[in-house]
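Here the complex is missing a single protein chain, while all its other protein chains stay put.
Per-chain residue numbering starts at 1, and chain names A, B and C are given in the order in which the chains are listed.
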Amino acid sequence: MEVELLVKNATIATASDVILDQQIAVKDGKIFLLGKDLSNIVNAKSTIDAFGAYVTPGGVDSHVHLHQDNAPAGDNFETGTRSAIAGGTTTILAFASQKKTDESIIPVVEEYHRRASGNAYCDYGFHLILSKPNATILEKELPTLVKDGGISSAKLYMTYARLKLSDYEVLDIMNATRKLGMTTMIHAENGDMIEFISEHLEKQRITGPYSHALSRPGIVEDEATYRAISLSELMDIPLLIVHMSQKTAASHVRNAQTRLLPIHAETCPHYLYLTSTRLKDPGDSGFAGAMCVCSPALRDDPMDLEAMWAGLNNGTFTTVASDHAPDKYDHPQGKKAGLIDGKGHFRKIPNGLPGLETRMPLLFKGVLDGRISIQKFVELNCSNPAKLYGMSDRKGTIAPGMDADLVIWYPVEGDKKMGSFALTNEMLHHDIDYTPFEGTEFANWPRYTILRGKIVWDRDGVGLAGVKGDGQYLKRGSSTLSKPRDIWVNDWRPS
Amino acid sequence: MEVELLVKNATIATASDVILDQQIAVKDGKIFLLGKDLSNIVNAKSTIDAFGAYVTPGGVDSHVHLHQDNAPAGDNFETGTRSAIAGGTTTILAFASQKKTDESIIPVVEEYHRRASGNAYCDYGFHLILSKPNATILEKELPTLVKDGGISSAKLYMTYARLKLSDYEVLDIMNATRKLGMTTMIHAENGDMIEFISEHLEKQRITGPYSHALSRPGIVEDEATYRAISLSELMDIPLLIVHMSQKTAASHVRNAQTRLLPIHAETCPHYLYLTSTRLKDPGDSGFAGAMCVCSPALRDDPMDLEAMWAGLNNGTFTTVASDHAPDKYDHPQGKKAGLIDGKGHFRKIPNGLPGLETRMPLLFKGVLDGRISIQKFVELNCSNPAKLYGMSDRKGTIAPGMDADLVIWYPVEGDKKMGSFALTNEMLHHDIDYTPFEGTEFANWPRYTILRGKIVWDRDGVGLAGVKGDGQYLKRGSSTLSKPRDIWVNDWRPS
Amino acid sequence: MEVELLVKNATIATASDVILDQQIAVKDGKIFLLGKDLSNIVNAKSTIDAFGAYVTPGGVDSHVHLHQDNAPAGDNFETGTRSAIAGGTTTILAFASQKKTDESIIPVVEEYHRRASGNAYCDYGFHLILSKPNATILEKELPTLVKDGGISSAKLYMTYARLKLSDYEVLDIMNATRKLGMTTMIHAENGDMIEFISEHLEKQRITGPYSHALSRPGIVEDEATYRAISLSELMDIPLLIVHMSQKTAASHVRNAQTRLLPIHAETCPHYLYLTSTRLKDPGDSGFAGAMCVCSPALRDDPMDLEAMWAGLNNGTFTTVASDHAPDKYDHPQGKKAGLIDGKGHFRKIPNGLPGLETRMPLLFKGVLDGRISIQKFVELNCSNPAKLYGMSDRKGTIAPGMDADLVIWYPVEGDKKMGSFALTNEMLHHDIDYTPFEGTEFANWPRYTILRGKIVWDRDGVGLAGVKGDGQYLKRGSSTLSKPRDIWVNDWRPS
Partner (left out) sequence: MEVELLVKNATIATASDVILDQQIAVKDGKIFLLGKDLSNIVNAKSTIDAFGAYVTPGGVDSHVHLHQDNAPAGDNFETGTRSAIAGGTTTILAFASQKKTDESIIPVVEEYHRRASGNAYCDYGFHLILSKPNATILEKELPTLVKDGGISSAKLYMTYARLKLSDYEVLDIMNATRKLGMTTMIHAENGDMIEFISEHLEKQRITGPYSHALSRPGIVEDEATYRAISLSELMDIPLLIVHMSQKTAASHVRNAQTRLLPIHAETCPHYLYLTSTRLKDPGDSGFAGAMCVCSPALRDDPMDLEAMWAGLNNGTFTTVASDHAPDKYDHPQGKKAGLIDGKGHFRKIPNGLPGLETRMPLLFKGVLDGRISIQKFVELNCSNPAKLYGMSDRKGTIAPGMDADLVIWYPVEGDKKMGSFALTNEMLHHDIDYTPFEGTEFANWPRYTILRGKIVWDRDGVGLAGVKGDGQYLKRGSSTLSKPRDIWVNDWRPS
């Protein structure tokens, strides 16, 4: 039988198992057969020998900001997804972001479709960002977007003036997303605390990049996380808390999970590897730290980083995402927007880091360093995001019938092992002029990225082998990880 | 030497000690001498034999609402303080409450002075209620009120539309009260949650008195308590959380205390004795439950009550107060305001219970039932409120030089023991037409209440022996229980 | 290509994934191919249509007592493994138990090999029970048994006079098992507490079956669990705590896991479904409760059962095992050994329940009841025991090259759905005269059990299709779940 691709000698890793010496036959973009020896069964147009190497599902990066209005110096769908595949990510979820003035979100979604369509190197879907709920949106538009549009998730913010929702508004939206089985995501930082500190720092003219970290101490995330969990419990709704970075906040999640509340959490590579000392970078007359301004802020205490690693291991975190939200550094609408007359103004520095291409390699580094198992790597980066966001029927694992999205890594040992290298931004494929991981040593990297059976990244060959438009829009269903439990705090019920 | 009063055979209880067989000589309204036998030393105008009975300091009720504009059917200073002394309370702290439209609080305080002056049976002071901070109030008026006015405490609200402060406003006020050494109190309930549930209950026409409890589930207090503690930690400020009622919320306080955060907590007798079944009282066609509408709501789960008793015992609670905030039941501006066309409307029922007169006896009942020690009784009801609110130089313990505010109880055993009785509202001295403790059995009650040496309550004699005007206004200083620690979450500091 | 068996229309469940509409080809006792449609590829001697049904890996029951000297009225390898396959279990781990007088354990293992060899219906391996360590055993025999004998696990006891080890002895054995990479299991109950209570109950002539529960209150497990975890932390060794039943004890495990200590835990179906009221069964003049005498004792409080279910869900438990340790009820050396002159003597009732055949169906019932996911079912009952006990290279998941051990369940819906039934002991295949689950309703049960490609249980056909001797001895390697971390409490190291 004719197949497009045969991967031989694979050590297949799923979220639970490591299976040695496997062969994978790919046909019509799908995984067609798994077996120990398919050589007498299939006839492959091309063959890859994965001897000694892990073969994992393609990465699913469920938190990516591309071509948003608030980031004119960021990546667009072309440059962002290009960097995705070069880093082993075959599916991304980007945001379609409502402005508070938008009375309807249908045009918002249409606009983001226009921005993405034909431009993507990898498959993609959209989360909504809801910044101002109204009855039309909640009762008419959301059902349509879920059923017809395949958009089954929304992100809410507890901070940023232009996005911040009151607790009342969060409850109102949760009431709607609950009924629709949407996955609800929340950015948990106490906006009032941040505003208060920021104003006081400004009054005291303490405004360099590090003031960003001062203005967002861990307690800001700690409090908001506890509140978000409480709102979720009150509304009996599963919730994902995005980009967690802080130890106490993570303990709230774990305590909620102990009680079986359907609370999920996400962390990001930068919260595993970087501390706030990066914001004190003396370079560029003290402004270089702006490159590491993101929210939540990088933490002061390495114990917070340890807590994130521990949370990966002990099950606190459901997913790892990049929160790729980059801005060029040396660009008037990029990070340099915060440099006025030679002085840093932390409140004017756009928030966010590039990280789409480095996410999978940085987590694989955690595997090599003995911090997490390879199964946990797959669970966090591939399977769980696919399950949580309603696409585990196609993405996130290696099994017959699934999309043939694969990452073939270099052998862990032996003479085909990849030579170690120190990352430079030039090696990356985004449209950003820096990476916070400049200089980080990598002992492995995706050797091949395969999207629905097509080799789109061939590191030792042409490099980028895919083209703009390879990526397709994904209609998604409901989470298979959790759903409302119909357990309420008392006899009240939402109408 | 001539003295006014000699108390003999006293078992004196302080917050730490029980001292048998004591004599107390009172002179010029102060405790003059303590000794085993003063009979050869002083010559007393009157003598009380306290044989077999505890003598405790006069009660300090630090949370009492009198003659506030929002409670036209409540108690005024005359009727409230009258009931205080009949229940063993010799000092109260009432509220001077700012309206959101008040740009200055000086007239507010003056008005409350007018309402109280000459009317009080017991000593009194004022807390501020701040509902709308502005620069003048925070920077000019508060310092004056503290220094000259002897008002060293303020209460903030996280709920009620007319009082609710945002987190930002709470921080702003804390910044001012911190500098002035004021004791900051907070009503911790999440107003948005309450509003959301209430609206949904209304839409579903579930509006009887019990809906009040439905609209204020424990999680409302749990969340707000955690948030209040976080705000306190961020601002490095001691905080008292008023009228706590819920187990998880209390655990937040205890955890904070474990970490040495200066968090104090208050609970009330109704949270020790009553559950929300009282709101389902079928009487008066189902409206009688309105009598027990208060905020936080009485709890559904008796385990919450157990947790409050445990919290008294293990040190979680600093004080017990009545939160006396009564409204007549059968009055168009009282509880019956919530009865419209024969149907209950929980949102229109004024919140609050009478409790000033019953507080001390109900807690003493806890002593007799083996729930708390007599020292803990004194600590919670007398000493700690005096310390926390800056009047421990005069109030809250029995020692030479202190105001001679005493409660002489009935003997615990022997033939002078008080006969047990079931409480009826007629026995009480407030101007309210019911008590939530109707029918409660009491095996002890203040036999004498003594205010600055004067017998103002003589239960076996004339009963009420004091007169309107006996009570004096108290200028208070700073808390001697805790103060800012100058420990901050990072290097930010308020300006 | 010729294969022995083709399973069609399978909904394959692994510990992470549910894959619809799969075909499984089995060849030489192994899983040969997985694909969506193998009909044009393989030619199968027999075919099973699993339409609408889950296909899971064969069950691995890692805690089974068979033919032990202390249970003359229990099951032997023939009757035990017979019941295993009828309940979907294809692999068991039984015990080779050292007596305190045994100076060598080699003959012990040989004896158990004799007892099992040729008698098993399913595959089997041995754990050691070590009741008296000596240098020869620890330094010479254990290494041999691990390397040559394929015995990679040992169970230790903290109670039972004939088995109990001191903390010192536990440390001594841990030091040896740590070096050998053996999985260490511990029965955590405080033997002294049990002994003390038992003696006092006897003195008071309170000796019926329920006294067994009185003598083993939850605190007995709570304390010993905390101690066992401490010993493990001191020795830097992974540990499995067997047959956990109690809420606080489970919280110790979870707290340890939060800290990334390599602590594993097992629970059993009876701790999920039964409470100690069973010990008060009035039948047989009050002795019938003896049927439910096991250790740890069934718990009084249903909240403990809820905590076990929660622990399955939130990851506290690594495995579920039957702890099949049965004794006939009506047998002089069985439960009736505790009935003397018509009076129950709890200390003479042999401890243990039958449960090998019911384990998988009872947990599948948890899936149907929405208590756990099907993936969690597979993880707990199949994958994790295979991983923890070093046989995940052959057992515990469905993938090419693995042993073709499968359970095909009935369709969850549709007309092929199994009719619900109430269990009676006659339906079971053990050699025990009762089941504690008599009368329990089941809506599903293994329809086929397949052992290395052979149908050994065909519920709608011949029933028992396997024969004595089908089962093979399993040489096992080290756990792939965890290993020593080389993190120590201070600078001390064992020699």
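Keep this in mind: a contact is a pair of C-beta atoms (placed from the backbone, for glycine too) under 8 Å apart; a residue touches a chain by one contact, two chains touch by 3 or more.
Quick caveat: nothing in here was measured; it's all calculated off a predicted structure.
K.L.:
Which shown chains does the hidden chain touch?
P.N.:
B, C
K.L.:
Touching the hidden chain in the complete assembly: which of B:34, B:206, B:412 or B:427 does that?
P.N.:
Among B:34, B:206, B:412 or B:427, only B:34 touches the chain that is not shown.
K.L.:
Using the definition of touch stated at the top, determine which of B:20, B:135, B:161 or B:462 touches the missing chain.
P.N.:
Answering carefully, the residue with contact to the hidden chain is B:20.
K.L.:
Tell me which of C:213, C:339 or C:353 is the one touching the absent chain.
P.N.:
Answering carefully, the residue with contact to the hidden chain is C:213.
K.L.:
Out of C:2, C:148 or C:491, which residue would touch the omitted chain in the full complex?
P.N.:
If we include the chain that is not displayed, C:491 is the one touching it.
K.L.:
Which residue numbers on subunit C touch the omitted chain?
P.N.:
166-168, 171-172, 190, 192-193, 195-197, 200-201, 203-204, 213-215, 217-219, 222-223, 226-227, 230-231, 233-234, 300, 489-495
K.L.:
Tell me where the left-out chain touches subunit B, residue by residue.
P.N.:
1, 12, 14-23, 30, 32-36, 38, 40-41, 251, 254, 257-260, 310, 313-315, 375, 379, 383, 392-393, 397, 399-402, 480
The working rule: only the chains that are shown with their structure count from here on.
K.L.:
If each protein chain is taken as a node and each touching pair as an edge, is the resulting graph a line, ring, star, complete or other?
P.N.:
line
K.L.:
Measuring between Cα centroids, which chain is at the maximum distance from subunit A?
P.N.:
Relative to subunit A, the chain with the farthest C-alpha centre is B.
K.L.:
Have a look at where subunit A meets subunit B and say same if over half of the interface residue numbers show up on both copies, different if under half do.
P.N.:
Mostly the same residues form this interface, as more than half of the numbers used are common to both chains.
K.L.:
Averaging the CA atoms per chain, pick out the one whose centre lands closest to the mean of every protein CA shown.
P.N.:
A
K.L.:
If you average the CA atoms of subunit A and of subunit C, how far apart do the two points sit, in angstrom?
P.N.:
39
K.L.:
Please work out the Cα centroid separation of subunit A and subunit B, and write it as a whole number of Å.
P.N.:
Distance between chain centres: 51 Å.
K.L.:
Please list all residues of subunit A that touch 2 or more other chains.
P.N.:
Residues of subunit A never touch two or more of the other chains.
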